[in-house]
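One protein chain omitted, others in place.
Our next item is chain A:
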Amino acid sequence: MTSQAVFQFQTAQENIHPLPQMEQVTQLEAKQVNVFYGSKHAVKDIHLSLYKNSVTAFIGPSGCGKSTFLRCLNRMNDTIPSAKVTGEIMIDGINMNQSELNATQIRRHIGMVFQKPNPFMKSIFENIAFAPRLYGASKAECKQLVEESLQKVGLWDEVKDRLHHSALELSGGQQQRLCIARAIAMKPSIILLDEPTSALDPISTSKIEQLILELKKDFTIAIVTHNMQQAARISDYTAFFYMGDLIEFNHTNQLFHQPSQQATIDYLTGRFG
């Protein structure tokens, strides 16, 4: 196979002009981020920005540190005792990666969706209302949030008659959309998705891809994916990780059509991964 193969990917930007450089507003900037699990250096000196209202895809072979890096961005690695994260994660001029800053408060503004749909063992309504209520949302506000969020993820019509049924009755794809609804109900500025469609069927997958394109109007999105077609379809930027290093980071169509690193070319042409 030649590097010609990379051109087979359809990218979302093909007919759209890439965002002009000056309109890119940085939402988050990671500087010199390193992660150690005990003595294992899992993420190495990563510098990367997420741009406002854009989708950034993280790709790379299994075990290269995509999830680990993603989890730095909302301080979820704090929950793993052996993990140590160094470096700066700047949002609005503040370094979020300081132990003095309350991780709980940070996570509230940065939503996360996991690989395996993980709705709470509660009703559909409670899944969404649970966290906002703890942050002081009134009964009426909760009700409105539930409807609003379910509308946004296209689940409202499917579940509006059984809001008080257990969320575990939903199909996998519906559960995942519920998890996205749950995340956006907190009105975060950034949403992190870690392989959100890898456990889903093609139809549910395409629904979620549509949804992500919809959501980027309101949120900044980072998504880990193993599916390069998916990265090409929905992302504006792509970051290629390899063995804990960020090898290449560029506009998605640039990275897919004119990769500058040999490792990227090898990965895109399927020589490893």
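Convention: contacts are C-beta pairs under 8 Å (C-beta built on N, C-alpha and C of every residue); 3 or more make two chains touch, one makes a residue touch a chain; residues count from 1.
To be clear about the criterion, contacts and distances are computed from a predicted model.
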**Fill in**
Its UniProt record identifies the chain omitted here, from "Acyl-CoA dehydrogenase", "Phosphate transport system permease protein PstA", "Electron transfer flavoprotein subunit beta" or "Ion-translocating oxidoreductase complex subunit C", as "Phosphate transport system permease protein PstA"
**Message:** Can you say which of A:G111, A:P196 or A:P259 touches the chain missing from this structure?
**Reply:** A:G111
**Request:** Pick out which of A:C179, A:I212 or A:A263 touches the chain that's been left out of the picture.
**Result:** A:C179
**Asked** Going by the touch rule given at the top, which residues of chain A touch the chain that is not shown?
**Response** 74, 76, 79, 81, 104-109, 111-112, 114, 116, 118-123, 130-131, 134-135, 164-166, 168-169, 179, 182-183, 186
